[in-house]
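Left out: one protein chain. Kept in place: all the others.
Letters A, B and C name the chains as they come in the text, with residue numbers starting at 1 for each one.
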């Protein structure tokens, strides 16, 4: 069944799916249950209450869809918009591209604002477009918080500010797939109307939950949105929330218990500490890249991502060969360059339930691979740069002091 | 985390989710993996090949959606039909009702053929409607193979025969959620165009896979179907099948390995033996119900279901109290009566990875509960009737001879 | 790897190893840990404190040996006695016989008091022997609380009374392997000097922990006992208890966490409720045996065991064939008759994490097997007799009221 056994741990550094912590694996190691017994609603109630904390919302309404991020996108769009509605959507990499594609195929009138890959969303263009829309034909702004393909983090506070500056009522729909639970995310403060993530990202669960959180304004929009939807329809959920059984159809019992465990671990660590840990891991990675003499795909410091780093390789190297070699020789899983940056970047995911020594093992591996493929790296240089920073920055583990 | 601990095993006899066998739990007890490494496509390839066997198709194309049965329905409909298309849909219980509801909400022109709950689909009406449709305005026939709410199994061979008799080109879309891997199901022989099931039913996995299988005719229809779809779109899958990476978005690694184990167990037992085992379990249950002096919700022998039995209770008993008491006193999970039969029936699911002694333990429990709620059952009578049959019918376990 | 797959659950009714509850399986599903880190001693401390409760002792000192019941016996003997020491040992079945054999091989002067198999220990003989020993040459009384081979429970309170009546200082060493956590056991009240059990019995863990509890008097005896011992030596443990690291050699991390979970479940259910549940299961089994027209191997009501029932079969039936058939046809694991009762009895273990419907499934299976092998049983009769009792006796599940 394991076609490709190798000794020791797989070093999983793709930007999702990420490592599942043992307590979560344990929590999911269970038989099915009747989801109509009193036990599952009781569990679900705590999940819906607690999951709001990872969105930093008190007014939002969460939905735990048995789906992936792609499905969560679809839920965000079809519940709030009607075919033909005009959206502004920022295309800055492969995942925002796929979301744009979905928006178009679902029948919306998408105004795509494209950036060079490696750059953030062009927020000045947003301002211009809002300025030119006094009649409020723009119904929604669609933006990824963190573009997983290029390691670019957009400034959502600024998006909100622009919308506010123009008093524009467009909904703000945010893909937080590779940000929520890892980067600073503030649904209420930033006036996000729909935010969404997937379980296999910073929550460190298996794939299978598309977690969508809707603001009161989004729920209001759902009442008139005319997009066809059933599986992804919020209204079915809301009906079952009201009667207290919570599920319009069968949830994954295992993922519910897994989510409970994952949230417990996040809260035990402290959400702010989790975000600080990601900041450390991100910075350490960037310091290593710099020490290797390589460039980050992210073009400006303001956009750097603390969950994924896309590393650019010199033209004479095929980044796909780095990824292949990582897997074939070092049991290390790195992310490929996608689409426009295929062959040009490889990606190091550093999100989820991960610590510094794991990352340093990965960086040591990357160094050897770089040498393998003919890049003149000084072995140990990246690890040294990262360690020099981390040795000062890592806090004591609170439970062990 | 386990809010409702009780000693011993939970006796899980809802008609899904069902018991997961230990080898499947073991197979799923694993960390995430990079689904873009060569290992996951290699695994997926075997799954797609082997999953066809449970549909008894060689010409069909399977899709493993990260979703539930409700999503699988949506995939079947939106890939083959366009808004406004006319469908004939048989409403014979709660789950066919929900499917009808979905069909309407997705914009189809649904001609609902309703039966009394406990009766099968009115196939004579189908004949009449086809006869009256020489211009082939009817685009699809939607039917559940087994209605989980009432324990009614429809005769799909007959549906095919009627379609053939009228040489009607309508697509035949079949909900096999509580039938496939348990009841005799023959996609190719019966000319089913889309068949679907969910992982938490007879496959005995957790919830999370909506397995859809499309005939060549269905794939052809998908080329022109105008329903909006992205997450559920077959064409994205087909594109990735072609390039050999298989997944347009992230699958659940755990469910893939689980499906591999589940299929291995099914094939080790032998699909025909699996079906024969369900036939034994179904008959034993019905004999017990008869011995208790109770009626089966299923009105005629031709419709009886070997995966779920809906037991009617006398008017002076609330069937929901039986279900509550089963859970509160005996750690037994039974199915509620739904909608029109709420309070009137309770359901015993007998599908999936289950054996005879498990069922007899359940039947012994039901007898005690019936007594608890004031029904004058003779304790031991149902078990005796079931045992008398089973003691003759159970084969030796092949691996232990 | 599973050589003998059969669909559905294995019905495990041998009198050990018994079913492991899911929360315990989950707790043990973990990587190894450094047992010299602060975490493992902290865990061990709670275990040593809490495990005393299952012995009902406040003054005893427990030891968690990485061994089996056989090793626990050896620990009890070698720490308290010197070669040549005289012991009185009751032989009433296969397991007391094995213990007697061990005592002899370890060099003690064993005075064996044998009963017919199916009878309890001859306590009148004990009285006579103590009366004849004014100089206290008898150093220890060795007795099994529950003989697993015959389903006989000895009266330990009476043993204590006899010792007290004669003011005899002999140590009282008790094998509680198939009693502790299932039958009423009172180490302090009954003046037991060494009591022991194994993890795979009523604690419902895997095999691997031999749990030994020593009274202050036993610890005192250990100071002068001259039997060679190292692995089983209490003094090494006591040394490490004192310095707070607890382990003279490597423990099984998994079993420690498993024991924690097992104790938590026992305490959540309530030890008295656990004992009452075993009393129900034992009585229900005996009622079924009676209804089948078969005899219990246990000769008198005063000795009946609530953890295991040895059922006698008519001379024309080989009980081993019942056990083979149970496994080959019904996926049911029953206990063989051992030694003197080989071929004459089969055993139903009803201990550990087990509930009533599980037992009824087993009893229904036994009925079918009896018919298979030619015994004229009335199918359903045993289940009916057991159910009639249980339907009155089963309490509501506290966590679900």
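In this section, a contact is a pair of C-beta atoms (placed from the backbone, for glycine too) under 8 Å apart; a residue touches a chain by one contact, two chains touch by 3 or more.
Keep in mind that what you see is a predicted model, and the values were worked out from it rather than measured.
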item: Shown chains touched by the chain that is not drawn here; value: A, B, C
item: Option from C:27, C:51, C:97 or C:377 whose C-beta touches the chain left out; value: C:27
item: Contact partner of the left-out chain, one of A:59, A:137 or A:355; value: A:355
item: Residue among C:70, C:155, C:273 or C:399 touching the omitted chain; value: C:70
item: Subunit B, residues in touch with the chain not shown (by the definition above); value: 22, 25-27, 29-31, 38, 400
item: Residues in subunit C touching the chain absent from view; value: 1-4, 10, 12, 14, 16-20, 25, 27-39, 42-43, 66-71, 73-74, 83, 101-102, 105-107, 198, 200, 206-208, 227-233, 248-255, 257, 260-261, 327, 333, 335-336
item: Chain not shown, touching residues in subunit A; value: 2-9, 11, 19, 21, 23, 29, 265, 268-269, 274, 277, 327-332, 353-362, 364-365, 367-368, 371-372, 378-381, 383-385, 387-388, 390-391, 394-397, 399-401
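To be clear about the criterion, only the chains that are shown with their structure count from here on.
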item: CA centroid of subunit B to CA centroid of subunit C, Å; value: 44
item: Multi-partner residues of subunit B (at least 2 other chains); value: 2-4, 19, 29, 327
